[in-house]
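Quick notes on the structure that follows.
One protein chain is absent from this view; the other protein chains keep their places.
Lettered A, B, C, D, E, F and G in written order, each chain numbered from 1.
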């Protein structure tokens, strides 16, 4: 299925979970939203992504 | 019937019209509102006041 | 004889008068000094210049 | 003899020395002038005051 | 330079000074300052009519041929301001309004939220809205987007005479404005009015600095001249500021004396 | 208000703006700015005559009927300044002189010691001395004691356009002056000129701000209006500055809407 | 004087300087300026994670033991800001947020309407909100009424280094504030930070003035000392401003020399 991750198109196996998509992310300092809604880390494992969704994965960077 | 005119209580005959109440007002530079709603001068004659209404009669004064 | 006029060397006949030196100057708005001393216009005719003197001839120009 | 000390008239025995006049002064932080001239402390003992002289005795005080 | 019309909502005004009538000790002084200032538009407030109230103010303004601009001074909410504007329109037969929605009596500063709300409502009702605002460039932008025909930022609090406390903000407002920017409130004296125009304002609105001056008519003449001076200076293109000096007399041709 | 003569050394001037002719790109511009400014006195510098030098400057000034005030611009010592003044008196038949003795070409700031020395010498020789000075109230006082008929403190360095950097000093000078205080140097635009007058100066002397503006004649009109505005504002008695606001519309009589 | 705790929302901070980490050329510099400034709270921004992104920033902040204050920099609407705050809370396990809702990238000025909307929403969601606002006293008041635990008015535009353009507004905000007022944005150098504290601010938040200085660590030390100096000066009770001089040496006891 096709999704958008941080603005870039991504091709993923159907029913990939958010945990799977983000398993290479650091254990902390990261948060994700799907179609604008925050998905708590605890729910990543059970959160199945669907065709056309937009995933945003953010972390803290230097800022004023 | 009892009304309030510019914040002061007034005792008026039943069914007094706005025109009657304001007949001593100058022909111009004055506007009136009943319970917050502006009543165009053209409608004063036909506008019957009712118990408890609040009439505000304004004019232009020096202002910054 | 050699003199300096407005900073430039000048060769003049001996005993040239200031009037002679300045005869091409406008009738007004001009003043002259010889070796720093002002020479009133009235005295130009009788003022004989001498070897080595420095003559300054000034006029009014735009100024703040 | 009559002198002025710090602006006030004083009656002193003739030929009083500056040292005598100032013997009650602290050993340090003080300087004196007679008629405007500073008299180094070393010279106080030998400095004979004369009729009409003005003696100024200064010290350090709080100042900006 | 010669042709420099001042236009608000399609109406051209011969003077870039708008005069508030408040604070004048008498109607005679109102009349004098209007004449001395050469203004073409004056503000008035709407208040409860009282037996004493003579219509003389309107008479004076009409005799002087100045446009009347009613304000909503004293209103604290959008609703009060809108209704006051409606009454003013009915009483004075004008849909122009100087919109004021202040937050409190001590600062008399505009309340951004209520002001914007009132502006949108009044524009929707067909009013020609000139809002008294603070010096926030963003609020000025939003008021224009709401359809206001001018923006009138303060220089400093009403009646304070503190002049223009933040020229930088006025410059930012002017830089992006698509409607006339009118400096409103805070002017204390002539140089403040001149500065406002030099910053690029299209006009100045003031009351207290003239009406409460020791000699109102003289000050009216003064600020009028200052507005003209500031506008001309803006158009004339001032010299740049230089850290060091630059001689205004020739440096060559010096005599040796 | 109507009667407010501006007098220097017994001579009354119809304008409180004194114009320097330096910096103007052409004699035509000199002519235009004199006309536009309405000035009654212009400064000129004394320089070596050159073949090219036409007498047209003096012609222009005389045609416009303005008084000519020669300066000693560029002089670094009292002696240079005194001799330059003597030559100016001989050339222009006037014993009035704008006395300038500057310390260097970068700042063009007055040298207090040489300036005072030159002033004393010139006054003793019968000159009518108008010294260009810094904004030191003490030097201004000494120049008056020396017999100068006016004191002309700078607002900021010549040609800098920085305006009046230290209004407090100008106020101190004005407060104790027994001769006219003329703000000389630093004016950049109209509001600066208005401020100078509001601080109590009797007049303003400027050159670069007008002659080097993008549109000299327009700026001349602007500063002239500003000088008038500032003078009138001074006489009109401005409102005091207040930390808080003061309503210009009545606080009573509000309708309940 | 000795006991002068700085408390936000019940949390006491040992330093009145809050440091933004933006603009630092390297993580090493971030580390150095935190150490040099002695700050106890630093802001961070939330951005899309990129392969390169190391978690080192958080590591540095945690090693230094400073509280992390995520901001919503770059957000233009209340919705964006609220969602960014939610993500920050999830990522950083903090419900504190420096709320920024700006109107455009050129001025980076707060949008009053969106800001207030976002503040109300976040407070309702249990966030501890510290809003970056303009210097409008009325908006500051509304933000407090909305439940913000501090108000953070700008001195001038972010990164401009123009200092505090309108001290009068900051004084008005401080005068009625019931929560800490933190001067945020515009600080250019140490004296600006000291002035902010003298005006009554409880703290100063700055980034560019330190991170973009030629020598960041030295400037961090400088502004930290300035904040301390300004706070102490505020508490010490400064002398009043006097128009005239007052001798600091005795006027009596002068010798006649």
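The criterion applied here is as follows: contacts are C-beta pairs under 8 Å (C-beta built on N, C-alpha and C of every residue); 3 or more make two chains touch, one makes a residue touch a chain.
The structure displayed is predicted, hence computed values, not measured ones.
Undergrad: Using the touch definition up top, pick the residue from F:22, F:137, F:159 or F:188 that touches the left-out chain.
TA: Only one of F:22, F:137, F:159 or F:188 touches the chain omitted from view, namely F:137.
Undergrad: Given that one chain is not shown, which residue among G:38, G:137 or G:161 touches it?
TA: The one listed residue touching the chain not shown is G:161.
Undergrad: For a quick check of understanding: of G:56, G:125 or G:249, which residue touches the chain that isn't displayed?
TA: Looking across G:56, G:125 or G:249, the contact with the absent chain belongs to G:249.
Undergrad: Hey, which subunit F residues sit against the chain that's not shown?
TA: 103-104, 107, 109-113, 116, 134-139, 141-142, 156, 162, 165-166, 168-169, 172
Undergrad: Where does subunit A touch the missing chain, residue by residue?
TA: Missing-chain contacts on subunit A: residues 6-7, 33, 36, 54, 56, 58, 61-64.
Undergrad: For subunit G, which residues reach the chain that was dropped from this view?
TA: 1, 20, 22-23, 45-48, 50, 71, 73-74, 79-80, 83-84, 87, 105-109, 157-162, 188-195, 198, 207-209, 211-216, 218-219, 221-226, 228-230, 232-233, 235-255, 257
Everything below uses one rule, namely that only the chains that are shown with their structure count from here on.
Undergrad: Chain pair with the most contact pairs?
TA: Pair with the most C-beta pairs in contact: E-F.
Undergrad: With centres defined by CA atoms only, which chain is the most remote from subunit G?
TA: C
Undergrad: With centres defined from CA atoms, tell me which chain sits nearest the overall protein centre.
TA: If one averages C-alpha positions chain by chain, the most central is E.
Undergrad: What is the distance, in whole Å, between the centres of subunit B and subunit F, each centre taken as the mean of its C-alpha atoms?
TA: 62
Undergrad: Nearest whole angstrom, what separates the Cα centre of subunit C from the Cα centre of subunit F?
TA: So the centroids are 33 Å from each other.
Undergrad: For subunit F, write out the residues touching at least two other chains, lowest number first.
TA: Subunit F, residues with two or more chain partners: 20, 22-23, 45-48, 50, 71, 73, 83-84, 87, 158-159, 207-208, 243, 247-250, 253, 255, 257.
Undergrad: Which residue numbers or ranges of subunit A touch two or more of the other chains?
TA: Residue numbers touching two or more other chains: none in subunit A.
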